[in-house]
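Complex shown without one protein chain; remaining protein chains in place.
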Amino acid sequence: MSVDLPRWTTGLGRALWAAALLMLAVSLWMILRAPVEAQMGIVQKIVYVHVPSAIVTLVAFGLTFAASIAYLTTRSWVWDAVAASACEVGLAFATVVMVTGPLWARSAWNTWWTWEPRLTTFLILWILYAGYHVVRASLHSSARRTVSSILGIVLFANLPIVWKSVEWWRGSLHPRNVTMTGEMRETLLVSMAAWFVFFAAAFLSRLRLEWAKEEDRGDTRVRHGAPGRVSA
Amino acid sequence: MTLLTVALKDLQLHARDARFVATLFLFSASLVLILSVAFGPIFRNPAQEASATLWAALFFAGVLGLTRSLDLESESGGGDALRLTGADPYAVYLGKTIANVILLGGVFLLVLPIASVFFDVGNLKVLPGVLGVAALGVIGYAAWGTLFAAMARGLKARELLLSVLLFPSLVPLWIGAVKVTQALWAVGTADAVRDWIKVMVVSDILALALAAFLYELIQEASE
Amino acid sequence: MTLLTVALKDLQLHARDARFVATLFLFSASLVLILSVAFGPIFRNPAQEASATLWAALFFAGVLGLTRSLDLESESGGGDALRLTGADPYAVYLGKTIANVILLGGVFLLVLPIASVFFDVGNLKVLPGVLGVAALGVIGYAAWGTLFAAMARGLKARELLLSVLLFPSLVPLWIGAVKVTQALWAVGTADAVRDWIKVMVVSDILALALAAFLYELIQEASE
Amino acid sequence: MILSAANIGKRFEARWVLRDASLALDAGEVVLLAGKNGAGKTTLARILATLLEPDTGEIRFEGSALRGGRRDARRAIGFASHRPLLYLGLTPLENLTLFARLAGVSAPASRGAELLERLQMTPFARKPMERFSRGMVQRVSVARAFLGAPRLLLLDEPYAGLDDEGTAGVNALIQESKARGAATLVISHDRERLGALRTRLCVVDQGRVEAA
Partner (left out) sequence: MILSAANIGKRFEARWVLRDASLALDAGEVVLLAGKNGAGKTTLARILATLLEPDTGEIRFEGSALRGGRRDARRAIGFASHRPLLYLGLTPLENLTLFARLAGVSAPASRGAELLERLQMTPFARKPMERFSRGMVQRVSVARAFLGAPRLLLLDEPYAGLDDEGTAGVNALIQESKARGAATLVISHDRERLGALRTRLCVVDQGRVEAA
């Protein structure tokens, strides 16, 4: 496997960031224009950040899961880089959920936090994926790759639980799904699209970083003129 | 064969270290006390208080027990030597799991009477039921614990990391154990919380199945 | 001088292992989670619940933190080398205590906002008071912990023994911390539990004084 | 050819410790491997023992590629290193019996006792190893490597901490495996102790194995 960082990713990265910024601006404009919700007032506008980041989190961890399986079958470091990058960006979005959720809950439910299924399971998810990064940082070379892929697979078991938690347990406070209609719904959809592009841009940047690290080592290899493969 | 040899070896190492076993038991007993002091007993709902305390104590004691098993493997390279014998990895995993089940089961049997007496719950009629839940809980704990312990091998701050990964993964199993035990003590039957029993069984099987696929990979993960 | 050198060395060892601090944080968060899930629905008294959880989490995180410090001393004989420098044992003790105070204080500062948010207690007005109790609690914990850790040195199953020894000696300090924090959060003042503050101060001083007499003996206790 | 390793490369983070290291061992050979501190001898031994994956290169054991998972290859390789690779909470006899049984050696307990006898450790065979002296641990550690009558022996500083009697005992065991047709790699800074047993000397230098 070549370790050269594909050139085209540079262009793609720039394009993605440009698109993300543009779409975020559009969605911001729509958010400002969207009607204010009758009961909760202006705070309800958090939804346009809260729901997209929650969905993106789940998608990102799903990507980690898929890439982890791919790593264990192909043993190519690229998949490990994909898994780790997706997971790191995913954790950032999960943190956004963990911040926007309580902010909203403060005005919607009059408390920062409650031990309610969706919230509890999501907190578990957050801790576990933070643990993923700690483990990853503590290990070296191929052990790091194998162990983090295994974690990427094992931890995925929590995603369906988080998703289904609102249905499985009675007495959950958290809404089951999006209830908004009309202009608010459209605004949410646009925000959602914007956050996805934002995720893609961040993910690619992170992946390029990982790639560059690997390339550094490749350089060392070339300087000494040794043959051989770099994929572990 | 491999399975039994490994399980016996682990138990022998623990047994040799009588101080460890004694301390583990003392520790679990004092956990029950400290949790009772902190959170109760207010006897508003003794069955729930007792079962939460019981399982929380088992939980913390278990992490320390697992860490100890882990240290025994890595401190002078015994675990590497085990790998080099070419023994079947899944049999090694099952052997270690069995040893951990026995260790944790012992802790449970010790803490159970303390909690019963302290909170005045339970009777002989529900005892088989309680032991049944305990078996499900302990097997799940050991199965997940042995799996994660193998991953934490070679890491610094093992016990911390183990608890970070293990704690959250065990929450479903753990809530199930608390709910079922509570139901048994409060109303004498677990019919109302039958779903939680299913959750526990699924969790146990999931761990054992995942290990069948992943344990060899984990064991061979080297720098 | 010796004191600062030793404290810096301990902190450096922990800091080098940046993951250790991250793990300690995650660990405390999962402790809050598990304790809340277990005991949460029982109480209608968030102030008590929150302060009990906060201090229980600190307690367990602390035991693991202390064990880690201890392992760093014994794993390759660094502690023996320290003795052989002929440095003043009490200064060594104080240095280690200071490092532990900083470590535990850090954990406290991390867990405090978690507990405040999750249980919706506390406000900026009582924050200085809470930090004051925290200081008393953490100093006492570190002072006793460092003393017992030195005794547990060289024992197998250290963390277990440590918790068994530490638990009973810390109970007064610990109840005091829970009560005072609870009072501050519930009624905004600690007047009603003033006696417990005295208990905490006495416990802190006692540990520091005992160490002045005993630490050298403990350090020199060899097989 | 029992073992042939070609162009082995291994890096830790960015640093290549081994680079194009090649080594072949034939039946009956006893190769002494020397090299400066930090040259990569232990790393090479761990790779050959399947404890570490190389980053580049290929290893063939008895004709087929050596992979970490190949159980029968592991059973045919005897490895001893800086770490004792034993459970210090058990006695020497318990340790040897355990590893022999897991490796499928027949009559594990008597094989263990026999090796302990050979290395003069019979008086301590039933004492927990925790408080053993350096040389006593080393003897048991070397004994472990010989348990399965291995066809490839990898001994990383087997003489470390051994007195003359211990050295003679280890050499006698090496001599026997040699006679049995095993290939042996001995890593040592002391070029004398292996004595006349040595058939070849190699040196690890700048990541490569050079004949010397």
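Should a chain be cited, it is by its letter among A, B, C and D, assigned in written order, with residues numbered from 1 in that chain.
What we mean here is this: a contact is a pair of C-beta atoms (placed from the backbone, for glycine too) under 8 Å apart; a residue touches a chain by one contact, two chains touch by 3 or more.
Bear in mind the structure is a predicted one, so any value in this text is a computation, not a measurement.
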Partners of the unshown chain among those that are drawn: C, D
Touching the absent chain when the full complex is considered, from D:134, D:180 or D:200: D:134
Sole residue of D:35, D:54, D:89 or D:150 that reaches the chain not shown, by the stated touch rule: D:35
Hidden partner interface residues of chain C, rising order: 2, 5-6, 9, 12-13, 16-17, 72, 75-78, 80-88, 216, 220, 222-223
Residues from chain D at the interface with the omitted partner, ascending: 12, 34-38, 42, 82, 124, 131-136, 138-139, 157, 160-166, 189-190
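As a working rule, only the chains that are shown with their structure count from here on.
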Mean-CA-position distance for chain D and chain C (Å): 46
Distance from the mean Cα position of chain D to that of chain B, given in whole angstrom: 37
Multi-partner residues of chain A (at least 2 other chains): 120, 124, 127, 130-131, 134, 138, 140-142
Sequence positions of chain C contacting 2 or more other chains: 19, 23, 26, 30, 33, 37, 41
